[in-house]
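Excluded from the complex is one protein chain; the other protein chains are retained at their positions.
For reference, chains read A, B and C in written order, and residue numbers begin at 1 within each chain.
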Amino acid sequence: MIVSHKRLLVEWGDCDPAGIVFYPQYLKWFDDCTTALFLAAGMPIQDLFKSYGVIGVPLVDVKARFIVPSSFGDELQADSTVLEFRRSSFVLRHQYFKEHIQSRVLAVEGIETRVWAGPDPQDPKKMKSCPLPPDVIARLSENRP
Amino acid sequence: MIVSHKRLLVEWGDCDPAGIVFYPQYLKWFDDCTTALFLAAGMPIQDLFKSYGVIGVPLVDVKARFIVPSSFGDELQADSTVLEFRRSSFVLRHQYFKEHIQSRVLAVEGIETRVWAGPDPQDPKKMKSCPLPPDVIARLSENRP
Amino acid sequence: MIVSHKRLLVEWGDCDPAGIVFYPQYLKWFDDCTTALFLAAGMPIQDLFKSYGVIGVPLVDVKARFIVPSSFGDELQADSTVLEFRRSSFVLRHQYFKEHIQSRVLAVEGIETRVWAGPDPQDPKKMKSCPLPPDVIARLSENRP
Partner (left out) sequence: MIVSHKRLLVEWGDCDPAGIVFYPQYLKWFDDCTTALFLAAGMPIQDLFKSYGVIGVPLVDVKARFIVPSSFGDELQADSTVLEFRRSSFVLRHQYFKEHIQSRVLAVEGIETRVWAGPDPQDPKKMKSCPLPPDVIARLSENRP
């Protein structure tokens, strides 16, 4: 599988009164990292959605572990990859690493299940899951150095 | 256990280009609902933290399921409760319901594990988990109509 | 002019490491208050947009003064009203008040210029300002107790 990378910089406004990242922000970054993964696979989401008539890749469920807190000015290195393809959904993993002395530690890990969703033929204002196109699967799978 | 209730109104800015709630917002509301639960149990968090020398109740992990999407103008009814107390952490469940014709449907469910965290005696700028005070447990447990 | 009211509760996640509301949140609430104003005038935005073929009421400019800071647990009372109608835009004022002993103090004031925007006939994916419908002006103007 392709693994995409994104550098995350913790800004002042990302942190709460305890001085650490307010956790929904980590989930916001999962979304940004999903965009980065599709881009790394050669499929900018904004073009991809148009060409496949897709409205989005909404979340069905998410699990996240917050292992090491981060504060204003910290940098995180995000690695994102698909773990599994299903018929009309796929499972992603996002890992945020923090440089710590001579090692890097896993600070946050998230597992997302997302649906490939187009307009519902019965009611175009609603979304409906669609089968994942084979070439989207192929591009996210191929291991490019 | 006490179950607290909160009404959530989906605002324009809570939604994404697909017209549905951008999912980190649901997690932001989990946090607001946790505050509401402590308040319903007679312990406003801002006072509670001061009186116990607690910095916050940071998340260790979260699981969420997004069952029914919501859009601008929708209302959600949130129910929040503690599922389990551990030594220095506790597990919360948040459920968001949506009125639908004559029934209410579960739209979002989240399970959070949070830590009762005070300043680390070794380094007061860091946080360290502390045992949950018995009277905090008692107040969150008692079933008040 | 109609003046709408909205109660704002400062949540933990609305605040920054200095323990005060992170100021973009005040602007997010301006938007929520604009929605509340249209609702108070009998025009829920989600229906209004559909019936007039409007995409939104995007901001052209905003000015805000942050007079008194607010913290976790504080309550603000928001008053919103239109100050002026122009051909295809309108100027709104939002004021957030804070109860303080026996008086209420102005904590935040914002002045927004918003455009009444529909799809651009030349390129329906873009937005174009349109003349404000007279009955929208009438409803926002009428003074209902």
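By our rule, a contact is a pair of C-beta atoms (placed from the backbone, for glycine too) under 8 Å apart; a residue touches a chain by one contact, two chains touch by 3 or more.
What you are looking at is a predicted structure, and each value in this text was computed from that prediction instead of being measured.
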Worksheet, complete the sentence: Contact residues on subunit B toward the hidden chain run 12-13, 15-17, 19, 22, 24, 71-72
Fill in: Residues belonging to subunit C that touch the chain removed from view
16-20, 22-25, 27-28, 31, 55-56, 58-66, 69, 117, 125, 127
Practice prompt. Provide the residue numbers of subunit A that touch the chain removed from this figure.
Written response: 11-13, 28, 31-32, 35, 44-46, 56, 71-73
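Going forward, only the chains that are shown with their structure count from here on.
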Item to complete: Check the residue numbers that subunit A and subunit B use where they touch, and answer same if over half are used by both copies, otherwise different.
Response: same
Worksheet entry | Centre-of-Cα separation between subunit C and subunit A, whole angstrom | 32
Item to complete: Report, in whole Å, the distance between the mean C-alpha point of subunit A and the mean C-alpha point of subunit B.
Response: 24
Discussion item. Quick check on subunit B: which residues sit in contact with 2+ other chains?
Written reply: 28, 31, 56
